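First up is the structure itself, then whatever we jot down about it.
A single protein chain has been omitted from the complex, and every remaining protein chain is retained in its original position.
Naming follows writing order (A and B), and every chain is counted from residue 1.
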Amino acid sequence: MIPALANPDRFMAFSRWAAPLLGALAALLLAAGLVLDFTAPPDARQGYAVHIMFIHVPAAWMSLFVYACLGGASFFSLVFRHALARAAARAAAPLGAGVTAAALITGSLWGKPTWGAWWVWGDPRLTSVLVLFLLYTAYMALDAAIEDEARAAPATAILALVGLINLPIVHYSVVWWRSLHQGPSVLRAGGPSLPPVYLTPLLIMGLAYLTGFGALWLVRIRGEVWRRRAAVMAMRAAA
Amino acid sequence: MSGFSLILRREFALAFAGGGGPLVAIGFFLAMTSLLPLALGGSPERLAGVAPGFAWLVLALAALISLERMFERDYEDGSLDLIALGPAPLEMAAFAKALAQWATTTAPLALVAPFVVAALGGKTALWPIITAAGLTGGLAFAFLGGIGAALSLGSRRGGILIAVIVLPLFTPPVIFGAGAIEAFGAGLDWKTPLLFLAAYALAAAALSPFAMAAAARNALS
Partner (left out) sequence: MITALAIEDLCIDRGDRRLIEGFSLVLGAGEAATLSGRNGAGKTSLLRTIAGLIRPSAGRVVFTSASGPLEPDDAIARHAHLIGHQDGLKLSRRAGEEARFQAAWCGGTRGTADAACARLGLSGLLAMPVRRLSAGQRRRLALARLIAAPRSLWLLDEPLTPLDRDQRAAFGAVLTEHLAGGGLVLAAAHDPLPVEAREIELA
């Protein structure tokens, strides 16, 4: 599908119907997820704070997923010098930063009632997500600092890929650090056996975020394409 | 003389000609050290406890100093064109530049760090691990920093942009280095984190020249 979409005109035609469809789907899934969320019983340990989990956990998943998309688009942008791939990477970055910030903030809101602290240093996932947020801001800072688009594309792509390679290493380094300190295992280890009454709304929320990201991403890429077309037309008009 | 040693010798000469080589970074290190007791309040126990971690962190920050000059000078006066078009690969020149950065900035900092820790009242027995971590981690900081320096060529924000790009990438070496120092002090396994630090530094040294060269070529285009 991706090679087929690589053609800008075909992408524009595709996204014209795909974006609203994904948006509608996201809205439905979000509504369903929230309903299931608020009708779920409170957790024995966490009490009502568990409701924040349904907002926080999918956001954390998405923060990583969006970075993978950013990395993939950057790879195509760098290797194939593809302008649409570059537009896709550029469009994804603020979305990724936003969902990562949401993950951090909701994580903090969840943490206070659950473990008694707004933040826990030395938790691998929290630290990784924080570094992920910094990687997004670094990408956007570099993008803003280079005025010439022809130069900004490869440079930001290189940065995205370097960040992508580093991300698992960052995660592992904090995992190792926590083993040194035998820190509080406050977050359940990955893949908890969540009771189905929690799992279903979580997955639905996850899908809601995914389709929502898809819709927003397509819309933003369209915006990028229009921006570039307008810039080219203005250049030609001035010449 | 091979291309590699040509660049290396030149980088050394330029580092020391432009105002004392490592002295600027060392000066920054010492200035921060003198601020810490003022900022923390005078309690010697608190200072001593914080000293190794603080010294390590400031070493990482001081590594960012003079990173800007790694490629920017050559870019501005046209030497980067010559280096990029020469018979030796640009990747090799980038490697030589980062190695020189390590030798003239971060390695001297690693040698000063134990004194800083001692000055803050930290355990003097920590000096071997601090030096080892500083030298190894410094290699990672120099090579990762080179990526930042090359990526921000030709942009307006220079130094601060390099820091923003590079600091997230510093996370693993900072963690492993600090962990090694702490483990050594507590009598725990310090070899594992030091080995991870070394592995990370060597991987950075091996791979970052490709990113640096790609970024430099992009800036020249």
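As a convention for this text, contacts are C-beta pairs under 8 Å (C-beta built on N, C-alpha and C of every residue); 3 or more make two chains touch, one makes a residue touch a chain.
Quick caveat, the model's predicted, so the values are computed rather than measured.
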Residue among B:Leu6, B:Val24, B:Ala118 or B:Leu207 that touches the chain left out of view: B:Leu6
Residue in contact with the excluded chain [from B:Leu35, B:Leu82 or B:Ala186]: B:Leu82
On chain A, residues whose C-beta touches the chain left out of the figure: 148-150, 231-232, 235, 239
Interface with the unshown chain - residue positions in chain B: 1, 3, 6, 10, 13-14, 17-18, 73, 77-79, 81-88, 217, 220-221
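Everything below uses one rule, namely that only the chains that are shown with their structure count from here on.
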Chain A and chain B: spacing of chain centres that average the CA atoms, whole Å: 31
Partner chain A, residues of chain B touching it in the complex: 147, 151-152, 154-157, 161, 164-165, 167-169, 171-172, 175-176, 178-179, 182-183, 188, 192-193, 196, 200, 211, 214-215, 218-219, 221
In the complex with chain B, residue positions of chain A that touch it: 127, 131, 134-135, 137-138, 141-142, 145-148, 150-151, 154-155, 158-159, 162-163, 166, 169-170, 172-174, 176-177, 180
